[in-house]
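With one protein chain withheld, the remaining protein chains of the complex are depicted in position.
Each chain carries a letter (A, B and C) given by its place in the written order, and its residues are counted from 1.
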Amino acid sequence: MSGFNIMEDKLSNAQIAWRAAQDIGDGSYVNLGIGFPEMIARFQPEGRNVTYHTENGVLGFGKAPAEGDEDWDLINAGKKAITLKPGASFFHHADSFAMVRGGHLDLAVLGAYQVAQNGDLANWRVGSKSVPAVGGAMDLVHGAKRVAVVTDHVTRDGAPKLVESCTFPLTGLGCVTRVYSSLAVVDIVDGKFVLREKLPQIPMDALQAVTGARLHSEGQVGDLIVPADI
Amino acid sequence: MSGFNIMEDKLSNAQIAWRAAQDIGDGSYVNLGIGFPEMIARFQPEGRNVTYHTENGVLGFGKAPAEGDEDWDLINAGKKAITLKPGASFFHHADSFAMVRGGHLDLAVLGAYQVAQNGDLANWRVGSKSVPAVGGAMDLVHGAKRVAVVTDHVTRDGAPKLVESCTFPLTGLGCVTRVYSSLAVVDIVDGKFVLREKLPQIPMDALQAVTGARLHSEGQVGDLIVPADI
Amino acid sequence: MNKLCPDLVAAVADIPDGATVMIGGFGGSGAPVELLHALIDRFRATGHPARLTIVNNNAGNGGIGIAAMIRAGMVAKVICSFPRSSNAEAFNEKYLAGEIELELVPQGTLAERIRAAGAGIPAFYTPTSYGTELAEGKPAEEFDGRMYVRERWLKADFALIKGQQGDTVGNLTYRMAARNFNPLMAMAADRTIAQVSRLGEPGCIDPQQVITPGIFVDTIVEVPEPQQEEVLVRMGVVY
Partner (left out) sequence: MNKLCPDLVAAVADIPDGATVMIGGFGGSGAPVELLHALIDRFRATGHPARLTIVNNNAGNGGIGIAAMIRAGMVAKVICSFPRSSNAEAFNEKYLAGEIELELVPQGTLAERIRAAGAGIPAFYTPTSYGTELAEGKPAEEFDGRMYVRERWLKADFALIKGQQGDTVGNLTYRMAARNFNPLMAMAADRTIAQVSRLGEPGCIDPQQVITPGIFVDTIVEVPEPQQEEVLVRMGVVY
């Protein structure tokens, strides 16, 4: 296996976020899910103007304020304090989800428990024991023009997160178009996983071994190269 | 017929409007249809605070401005110039009809070609030859808590406008609750015309003769008395 | 990201033949007169765009704006609630001659269908028009003991709207009752082109006072002293 250790040599969350950020075009309107996906905003390439939307009714917000400067009427969907950029706007929840559901966002990026090769996403509930909570995820996956996922390639137990079909409760059917994992960039095309990029160090068979469904390739598979200092 | 001439002794439009105005309670939100119904606002009894709504997105407007003072961005649904009262607000068309359809208006008053004893209203189209136009009437009749009609009791040709069933194209089914006519005040209750008031001079049989369906009465029929100087 | 367009000609240059075009305004308030006249200029010079479907509350008044578009012969169909107006000859003549199609929609249903398109709601139920000829052919259903008609969203290829204050990222405010259909149409079109009376840098509008967030606007052009449709009609102007 050429000495590749997927738990040690995989990309960090920050590195996955960096890679996802490279694909966000100038002038895009983007919703970043609570938690890990929010990290993408940090790596927005210079010279690109990206407008961030948050479900609770803010368009055009910027970084978190310094500690102590928080205004708790100015928060994102994760209830974290934010700041405004010039050109921001406020609106109520129905207008906010009109933006989502109406197809006005260019991109939504979410986390995942599982992504299936047909684009099904499971990211809201693992079992039936805990308190269920769905938030805006089910709206986002059917609204944005592109729905991407950032995720570790496998669970903590080493089980594949890219699967033939989801076993956890679904968030949405056939909604994911691209997965940025800790090992690869995978598109979902016509019900198949199509490998676009992989870490150069990981052999193809090792990658396939930790993926729950067949990885197809169309032409060249690129090298997934992320700056080491992230 | 005791000398009553329904074309000469009937109430004027202004007098009908005055009578309708007496029933508008303090604190009401009211939409007055284009044309004749608009006249009702002139007779709002002193001490009553009534807030007028217009479909094109204004709540709390007042009288027409003096000629020459018009601002054509400040108009009502009839495209007439209006003024604002303190506490007015502007909103877009979807919010405006949310007020209408959502049952937030206490009263809508419209004109009529025909009103049927079951409350059906025909007021938007007479034949199929001319250009049809519906505006907000079909929304208003199904939205406001009470829908009243102001109308002459008969057409110019003397045909009844209060009828067994409408022959003109309908605006709404079973929507009218009260009719203020040039001869009487008639409620619609359980599919029947119930006479509440009539001009004291007109004999009951003469009134019935110009009404297209049976006039019922429940107890006392009041005198429809309107100040002569209106 | 800068949505600023230098002039009216460029702003309307991409609208193709056969497009569905929503046009803001109610009566004379909020009508983007200059955008419409730029479109007429283009049609006169090039024969395009032709066979347009127009969505507006009305069907034009006098000799300017939508009425002038109809008279110029570039409109195949009008979707509106109230084609009657004080000077509606342009539409009336074509309609009675069978040269223009009319889809008549109750005003509140028109507003809600446009909003639904912008909000990703393909269909909804309304009590409006139930039992009338305007509900013919539409599914009806009972909810909580009352009958409702099912209506579909109404989308457009382009929206031409008029704002008061705008900024270069597309945020808009509207002047008084000139708001009307403008914010809804901005949501419902593939491409929204806005003329504004004042254009500023991002930040010139208090974020709490933005009526149309910039995400709904694609192109913005400044028209500092816009003409008012009602005033033009009263002056008898013919474009």
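By definition in this document, a residue touches a chain if its C-beta (ideal position, glycine included) is under 8 Å from a C-beta of that chain, and two chains touch if they have at least 3 such contacts.
All values derive from a computational prediction rather than experimental measurement.
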Residue of A:G135, A:G158 or A:G222 in touch with the missing chain, whole complex considered: A:G135
Touching residue (missing chain; options C:L96, C:A123 or C:V238): C:A123
Residue, one of B:G33, B:G119, B:G143 or B:G172, that touches the chain absent here: B:G143
Subunit B, residues in touch with the chain not shown (by the definition above): 26-27, 29, 49, 51, 53, 59-60, 84-91, 94-95, 97-105, 142-143
Positions on subunit A where the hidden chain makes contact: 55-58, 71-75, 79, 90-94, 96-97, 100-101, 131-139, 142-143, 169-173
Residues of subunit C (touch criterion as defined above) contacting the omitted chain: 112, 116, 119-127, 141, 143-144, 146, 148, 152, 173-176, 179, 207-209
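Keep in mind that, in the parts below, only the chains that are shown with their structure count from here on.
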Whole-Å gap separating subunit B and subunit C, where each centre is the average of the chain's CA atoms: 30
Separation of subunit A from subunit B, taking each centre as the mean of its C-alpha atoms, in whole Å: 57
Residues of subunit B whose C-beta touches two or more other chains: none
Residue list for subunit C, restricted to those that touch at least two other chains: 115
